[in-house]
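This is the structure I want to talk about, given as structure tokens.
Complex shown without one protein chain; remaining protein chains in place.
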Amino acid sequence: MQAFLQQVIFGIQLGSLYALIALGYTLVYGVLRLINFAHGDVFMVGAVVCYYACTRWLPFRNLEAYPDAALANVGLALGVLLLAMAVCAVLGMAIERFAYRPLRNGLQTVDAHFWGMVAALPVAIGAPLPGLPVRAVVWLALGVVFGFLLRPVVSRLARRTVRSSSRLNALITAIGVSFVLEYGGLLVFGADPNFVPTVVPERTFEIPGGIRVGTPQMAILCISLLLMAMLRWIVLHTRRGKAMRAIAFDIEAAKLMGINTDSVIAFTFALGGALAGAGGALVAALTHVKITPLFGLLPGIKAFVAAVLGGPGSIPGAVLGGLLMGLAEAFVAGSQFSAYRDAIAFCILIILLLARPTGLLGQPVTEKV
Amino acid sequence: MIGWAVSRLVGVTVLLTALAFLSNALTESLETYYFLIIIQCGIAATLAVSLNLINGITGQFSIGHAGFYAVGAYVGAAWTMLWRPRLESTLPILSIGSPTGDILNLLIALALGSLAAALTGVVVGTPSLRLRGDYLAILTLGFGEVIRVVLLNIDAVGGARGLTGIPTLVSTGNLAFFWVALVLIAVTVLTRNLMRTTRGLTWLAVREDEMAADAMGVNTTRVKVTAFVIGSGFAGAAGVLYAHFFTGISPDIFGMDVSIMITTMVVLAGTGSVTGAIIAGIVLTALPEAFRFLKDYRMLIFSTTLIIIMLTRPQGILGHSELGFGSFFRLYRRLSGLRRTSSA
Partner (left out) sequence: MEPLLEVKSVTKYFGGLAAVANIDLAIREGELVGLIGPNGAGKTTVFNLLTGVYVPNDGTICFAGRVINGAKPHRVAALGIARTFQNIRLFKTLSVLENVKVAANLRASSSFLASVFLPPSQQREDAVIERECMDLLDRLGLKDLADAPSVSLPYGLQRRLEIARALATKPRLLLLDEPGAGMNPHEKTELMDLIRQIRQDFGLTVLLIEHDMKLVMGICERVYVLDYGEIIAEGTPEEISRDPKVIAAYLGVGDE
């Protein structure tokens, strides 16, 4: 019983993280019917930002040497969380703007600037430059230059492009974006795993029944719940949220009603990105997992399964799916099949897609003939 | 009928002999490094053409092809390393070391490997192919990973370490190129011949509009599963060749990135184009070698290229068309025509 409850707690912790990421999938799927395969990598970027912030950018003090720095560190840690969310929100918007929007509306000459930034990336990373800030400045400057150089090429391409609304093309583009983030991350971050040291005091409580609960677990759960509540409020009670729901219902009709769909879609990506960034930062700072540029892939896929489990497009579904996913994984990890821990997500996915392709809370759709 | 059979037989014999000679010549004359690249290209092209049958021709988007490649490799290697030795004492013909023994065992491994991969294809394909588009894609990705994790957990085939020291049956008698080319030609000819018949058109019809094809009497389920099974079978054969050439396999080398790489080849070339798939398979395998100095940037460049292709030419570089001498001629005419108009 005790072991069982311990698994439940572990499962809930894991599940709330999956739910955070799954929300990003579900939001995007809801408005665009697009599987944003790169979402798991946005989560990874959140963790990487957290790593840099905790080890280099922000003046965290070693808790063992300065026990009274605890409060200051907690404050900084909240700053890290916000920073990761902001970076990932911007990243989410950038991905949408430069990969998915051209797919939706056709390539535009302005998109050249994105490709300029991408082209400048290897140069900025490869060049022998001192320190990250210098690199960043060089990257931005080169990116702008490259962008202007690419303008004529892109405008030429844009004119002869056949637009395709195929969801598969969107998926392949998403996979491409995912690879760009992973291998770009590999260049910046290196392939060696890093982990965030303990920056906030961690304590473990024993609650009646002999179950141990750590402050990190509680923090993950509380912050996740808070963020989910905020998301719910945004979606249900703000103008933007209403516009999102309108687009999810019928994008063409929303357009005709004067909703600026592009800006709302960008906002959706920003929301999803922020949630994934928060998830990444929480995982990195509080569970001290090894961070590698590829580590977003698996949680990403599991969260995707969670989103499908709850019914893509459904926000409560994503939370429910995330928790179920976390619990399922916790139990498999605690059983004699622990080697199959990572396969459980796929097994659930396979069974689910075959049995009820629209998810637990999703609406069935039939093809119009 | 008899005339046809004889001419086919003669044709195949001539082809086999020519390939064997070519294989010998290449092995003798090429540096090992370049030879390895050629073999890798051949295997990659086989994988691309076999996936093209599923993705390009019947339009059922699968991105878990590495799973079937893995099944072939493991089953083939299991024959040579685990099952064959047990039968060897009773059937001495199965011992390796002599050219005939090696070739016989390789043929058995090829048969078992592709059969096992094809069977896996039935198991995966029959339920999955009810789904379409991105859901099918994700599902096949899932199956590919499950296959890999299962292999990871079978101790008999080495778990995470995999199998090493697989006898290089493929290289016996300098025939490595021969076998790789043979499998590639087999899957290519199969596709091309099929596309010349009305039956082939029904496969394309499934890609274009499944419901309309169904209404026109095409058994769409059967078409899709057949394509899936044949594609998987050939991926399995490629796996057997890989295992018996590179001598070591582990679950790592059949990961999601390999699946996505094969998919990239098919998509980049233009879904449905067989020649495109071959070229993409070769280019995407050889290019990274040529650009070794870009080592860390390779995958970044690939993925960026993939996105750009999707944004600018979603039907792939060749689209649905095939590359032949005729298209070079047309290209030349177009180019010279362009030059004339621009100078005017």
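Read from first to last, the chains carry the letters A and B; within each, the first residue is number 1.
Please note the rule applied: a contact is a pair of C-beta atoms (placed from the backbone, for glycine too) under 8 Å apart; a residue touches a chain by one contact, two chains touch by 3 or more.
Please read these numbers as outputs of a predicted model, since none were measured by experiment.
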(request) Looking beyond the chains shown, say which of B:L30, B:L194, B:I253 or B:I317 touches the absent one. (result) B:L194
(message) In the whole complex, not just what's shown, which of B:I96, B:A205 or B:M265 touches the removed chain?
(response) B:A205
(request) Name, in rising order, the residues on subunit B that touch the hidden chain in the full complex. (result) 1, 4-5, 8, 190, 193-194, 196-202, 204-205, 208-209, 211-220, 226, 320
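Here is the rule we use: only the chains that are shown with their structure count from here on.
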(request) Could you put a whole-Å number on the gap between the CA centroids of subunit A and subunit B? (result) 34
(request) Would you tell me which residues of subunit B are touching subunit A in their complex? (result) 61, 63, 127-128, 130-131, 133-135, 137-139, 142-143, 145-146, 149-150, 152-153, 211, 256, 260, 263, 267, 296-297, 299-304, 306-308, 310-315
(request) Write out the stretch or stretches of subunit A touching subunit B in their complex. (result) 35, 99, 102-103, 107, 111, 115, 118, 121-122, 126, 157-158, 161-164, 166-173, 175-180, 182-184, 186-187, 297, 301, 304, 308, 339-340, 342-343, 346-347, 349-350, 353-354, 357, 367, 369
